[in-house]
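Only one protein chain is missing from this complex, and each of the others stays in its spot.
We call the chains A, B, C, D and E, going by the order they appear; numbering starts again at 1 in every chain.
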Amino acid sequence: MDTGDTAWVLASAALVLLMTPGLAFFYGGMTRAKSVLNMMMMSFAALAIVPVLWVLYGYSFAFSPGGNSLIGGTERLGFLNIGVDTAYGTIPEFVFAGFQLMFAIITVALISGAIADRAKFAGWLVFVVVWVTVVYFPVAHWVFDFGGSDGEGGGWIATKLEAVDFAGGTAVHINAGAAGLALALVLGKRTGWKRDPMRPHNLPFVLLGAGLLWFGWFGFNAGSALGANGLAGLAFVNTAVATAGAIVGWLAYEFVKEKKGTSLGAASGAVAGLVAITPAAGALSPFGSVILGLIAGVVCAAAVGLKWKLGFDDSLDVVGVHLVGGLIGTILIGFLATTAPGGGAPVDGLFYGGNADLLGKQVLAAVVVMVFSFVLTYIIGKLIDMTIGFRIDPEDEVSGIDQVEHLESAYDYTGGSGGSPFKTGV
Amino acid sequence: MDTGDTAWVLASAALVLLMTPGLAFFYGGMTRAKSVLNMMMMSFAALAIVPVLWVLYGYSFAFSPGGNSLIGGTERLGFLNIGVDTAYGTIPEFVFAGFQLMFAIITVALISGAIADRAKFAGWLVFVVVWVTVVYFPVAHWVFDFGGSDGEGGGWIATKLEAVDFAGGTAVHINAGAAGLALALVLGKRTGWKRDPMRPHNLPFVLLGAGLLWFGWFGFNAGSALGANGLAGLAFVNTAVATAGAIVGWLAYEFVKEKKGTSLGAASGAVAGLVAITPAAGALSPFGSVILGLIAGVVCAAAVGLKWKLGFDDSLDVVGVHLVGGLIGTILIGFLATTAPGGGAPVDGLFYGGNADLLGKQVLAAVVVMVFSFVLTYIIGKLIDMTIGFRIDPEDEVSGIDQVEHLESAYDYTGGSGGSPFKTGV
Amino acid sequence: MDTGDTAWVLASAALVLLMTPGLAFFYGGMTRAKSVLNMMMMSFAALAIVPVLWVLYGYSFAFSPGGNSLIGGTERLGFLNIGVDTAYGTIPEFVFAGFQLMFAIITVALISGAIADRAKFAGWLVFVVVWVTVVYFPVAHWVFDFGGSDGEGGGWIATKLEAVDFAGGTAVHINAGAAGLALALVLGKRTGWKRDPMRPHNLPFVLLGAGLLWFGWFGFNAGSALGANGLAGLAFVNTAVATAGAIVGWLAYEFVKEKKGTSLGAASGAVAGLVAITPAAGALSPFGSVILGLIAGVVCAAAVGLKWKLGFDDSLDVVGVHLVGGLIGTILIGFLATTAPGGGAPVDGLFYGGNADLLGKQVLAAVVVMVFSFVLTYIIGKLIDMTIGFRIDPEDEVSGIDQVEHLESAYDYTGGSGGSPFKTGV
Amino acid sequence: MKLVTAVIKPHKWEEVREALASAGVAGMTVTEASGYGQQKGHTEVYRGAEYDVTLVPKIRLEVVVDAADVETVVSTITAAAQTGKIGDGKVWVVPVDSVVRVRTGETDEAAL
Amino acid sequence: MKLVTAVIKPHKWEEVREALASAGVAGMTVTEASGYGQQKGHTEVYRGAEYDVTLVPKIRLEVVVDAADVETVVSTITAAAQTGKIGDGKVWVVPVDSVVRVRTGETDEAAL
Partner (left out) sequence: MKLVTAVIKPHKWEEVREALASAGVAGMTVTEASGYGQQKGHTEVYRGAEYDVTLVPKIRLEVVVDAADVETVVSTITAAAQTGKIGDGKVWVVPVDSVVRVRTGETDEAAL
């Protein structure tokens, strides 16, 4: 085991953990003040539930040896059979398991943006348990488990199809984006959608979230090299420059349409760029990454408008940013991949004189994950809705989900009026 | 010296530094809007004062060779006799000294939550100087200084008693919790306690603080392995999963009592879990850590209600979270410690077929630190109160401590009214 | 290549990236609520533009081999000729390039504090492009490029003058500070300056920004060792203790003048200390760093008042903190440098029995960068003002730049009133 | 001249504004308010401490109108703000001696 | 019908509300306000620049009451809000022409 590699993956795992609170602010700032706590709590629920399941069975079904190309084995159930000396490549397996845990957390948290302001918290808790089990753990196995030295026991996308997904364009973003669309359809539109103003209540929070996400994403992408090496360096640089390119792209789109650039656009562009570079971070040159980022910025800026046309209330644009951004990143690899910097691209993409083989693989991986996630999520969502109910009362939506589902108000700037003497519940 | 180990401890030290601003938000969000700055300033005062004392004498009295089992030696006074080539284990001593400095800062900052809204800032400044000198530096020596190769010059808990305290359940949390209780008693209740509503003014800040604390805590716990290795990996995973378990535990407690889960509960549960896993992070299996977390979540959720019954105004629950959580973590090691993952547990705990020896040591370490801290803190607090005074005027409490002690208001969202033309004081 | 060194510089680069969002909060909290988004957007514009230019030509002109002592070569244009195996010292060149990119971003972002509330966003976008190209890339080459093994192709300050600038006191802080002064003069005073109250609208944001900056600054300074070693450890410790000293210094100044210490003072002191220790982090002992910090705290606290006397509206004190702090740090090296801890000081400073040679070099480096930056920035600013215009309408300043330049309001806590049904622009 | 003050539910503000505009009322002043009455608030919980929040958010409108228009304005507001549920609010009318438009100094009817 | 408007210190709001409830007042409307008067504000300091903040936070209550109850209501508020220190506030009474309950359209006494 290499201490340097270990040090970087440890740091990366911590960085990826921070992305979920970052997401809570990115999303929470965009909701109305009366539902910010619920939005943040959906992220914190992921932080609470997923690690427990990870220990019990999640890590095993995703990564344990002894499985097949669809699902991992059972040797790691309960985190058994791992010691401080167990290695995974050049790092301790505990470090790898901790790093991958963070991916599971953030993926399910990403979905919550699609159903802002209106989901029963109990329904969400059940959803997290079921979705991460039925959808995420298998897909993570497909994409991230490269199996034994000969690929044995690895996931089909990683070891059979051999599509390029450096850090989770399919497993994380297409997956979460498709799930977000499904849930938005299951829950229906917010009361007052298209009628009431639903402006972000705190844009600095959105920018804080975007900043924390970007910061954490260096762990996500450069950490996915699973070592402190040149590939990590390439992924790091690409993560920086693609994101920058996407902000430029999104703001340019706004300047054309509105003659001004918004802060919500800048934050959204950053996230769109981060999403798009995720699968590609090790496979592109920095120059290619800038191009990828620009495209992702412009296309996602246009894509978030689709919901108004098509009429689904994907409240905080999980589809427009994560599904579309994930597709852009995954598919553009087929064009922009280059073996030049010596990174993770197995062959050159179309623009660098390669053939269409890679493109085909990328499209296939993207489509399978998208369809799998959409269909299963829709079914899970419907089942929850038909049993314990997934949507709160419209009256409660109007008065604010925070009061009803969490018995709290996010803010009290007056500090004097409005509350009567408390009675402690103890 | 190992660059990988050094890289991880450097990163960890930075992470632990961030915990104190994180704490400022965790605590600051819980106060009323009129006292948030004072609450945050108590943390920033720790950030300002402790490093200066650390250079002058703190590091030496805690860690210098040449001391005895109660206090460190004098060789490191003024940070003398350390060069860039001086090693501490596999890392440069400067790195170790920087890492340990951050523990001293956060420990004293933790105490401030017990005396929200009512402490003279000058009194707090004096308290920080005296407390960290008289209480923290010795206790850090007891717990964290393992002495020379034969334990010579190390602290009594680390080298004589050999209780397990991986990252500071006794030295940091029990210590701060007991001190918080003492200060809450010295200062007395806030004006209007149990009569006026004293709701958190900004719960998103509390969640931000919890997120930053969790992030930084990976440095605290996994960094305490003082290297990038499997033990660090184990501590990392345990820190993630115990915290998750504690959120589940706290929310479950709320669901039973209130049928809903609150965001303050989620944030508090996270911190309770982080506290409890601190001493145990290297000595438990991940599964044991989940159990520890669940217990800590439930017990701390119940414990924060005690103050209403017993009638002391530990404003932000330093006792209920840090003292109780620290005790849970320290003592449960006696039950849940396991040598199975090959971590830091010297023997198995009771549940893993060990004997009660370890449990006895854990209890003894916990009790001695608790009593030592409580008694000395109470005396220090009383002395400050009797000399320069430790409590502000009740009228100033009502109008708001920020105005009185810091000449500032935290927020001005109107930006137009309310202030008259300024006169510069220059 | 060394994985441990690589791990630490990767982590450091991520930390420095975070400084720019941190700065957005440090600055944004200080503005009025009606202009916080614009202030933050100036930082995000730097995050968007600089990385793109860095790939195209910035890195090459700053660091490519083949240049002279004034400007780098052209071999790295478009990031060509770098692969994952290309080394820079003991780390991959991609990692070095990513690390240095973050310095370019933050430097230009720092300038924005001087022109709060009144700069056309389009003007700022143009400024970022031109300034970073004409001023920053050359100066970074002068200071940070140590050239080949014999210094060939390195910058004149680094390799000819051999002034000590560990992490950018000249290239970053004096540079940004002088530029801030120039722009403040070009744009003129805010409407209502000295008449209207212009209090910070959100001091917790300022403290958050200060906390994130401090955290990130460990990457900035300790990362500048470009390895995980004792020098990094020394820089780390010095960064912690000088900052603490500066908070003490600033608050002491306030206590003398106002009998109270403010939170804005604590946050400002922290940044002043961080600025001052930047060039000196590897060249001083921890004790010397405390002294440096104390001096920086007191002097900067006094210096921010200068603008009222001299009558320029450097809105958020870029001059008082960054120019003055950068000068203090750069020049005090001539006095306080010591070879004792074995850090980066080539010779002892005056206080440690050295001669005045080093002091002379330090002053020369400081003055040249200051004059170069001031003059060029003034010219760039004037050209922008005379062409596309750099200042918004006074009416728009009164109603708020956020609405006018970004079509947004930062906050909407009511969530019900004030907006009419939206029409989507799609 | 009369001053009509209305306290309504926040999510009804937009409808009331439109109804008043249709009825020819061109201006008004709006403040955020909290109401106390039959509509009960809710309970909040913070670490086990329960608070009864007795106040509910309201929007408070002030419209100065010609005495002749009072009936119309009051009934327009009442109609637009009604949900039929407790807490819909109150409208009250107070006599006004005079009004001035600050910009021009015009008074009374001309000031509206 | 009369409209009683009271400006009081924020930390007295709860006591005033309880006193009014005991006196049979079932509803009121509350706004946050800032007061300017003999009670002096405080000085704030930001990087050496001093601001005199002249305004102090207040709570403003509006209660529409039957003319017969005005005396009681005013004296109840006055008694409950009194601390005896400068800045306790003012209570003033204005005539009301009519009141409507939005929910039912009931008017005047029946609307309270």
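Everything below uses one rule, namely that contacts are C-beta pairs under 8 Å (C-beta built on N, C-alpha and C of every residue); 3 or more make two chains touch, one makes a residue touch a chain.
These numbers were taken from a predicted model, which means no experiment stands behind them.
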item	value
Selected residue (touches chain absent from view) among A:265, A:293 or A:400	A:265
Omitted-chain contact residue, chosen from E:43, E:78 or E:107	E:78
Identified contact with the non-displayed chain, of A:232, A:247 or A:304	A:304
Residues of subunit E in contact with the chain not shown	2, 5-8, 31-38, 54-55, 58, 60, 70, 74, 77-78, 81-95
Residues of subunit A in contact with the chain not shown	197, 199-200, 254, 257-258, 260, 262, 264-265, 268, 301, 304-305, 308, 317
Residues belonging to subunit C that touch the chain removed from view	192, 196, 398-399, 403-404, 407-409, 417-420, 422-426
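The definition used in the following text is that only the chains that are shown with their structure count from here on.
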item	value
Farthest chain relative to subunit A (centres taken as mean CA coordinates)	E
B-E against C-E, pair bridged by the larger set of C-beta contacts	B-E
Maximum centroid distance from subunit B, chain identifier (CA atoms)	D
Whole-Å separation of chain centres (CA-atom averages), subunit C against subunit E	50
Whole-Å separation of chain centres (CA-atom averages), subunit B against subunit C	32
Overlap residues in subunit B, where contacts from two or more other chains coincide	2-5, 7-8, 11, 195-197, 199-200, 202, 208, 228, 257-258, 260, 262, 264, 305, 308, 407-409, 411, 413, 418-420, 422, 424-426
In subunit D, residues with contacts to at least two other chains	11, 14, 32, 34, 44-46, 48-49, 51, 54-55
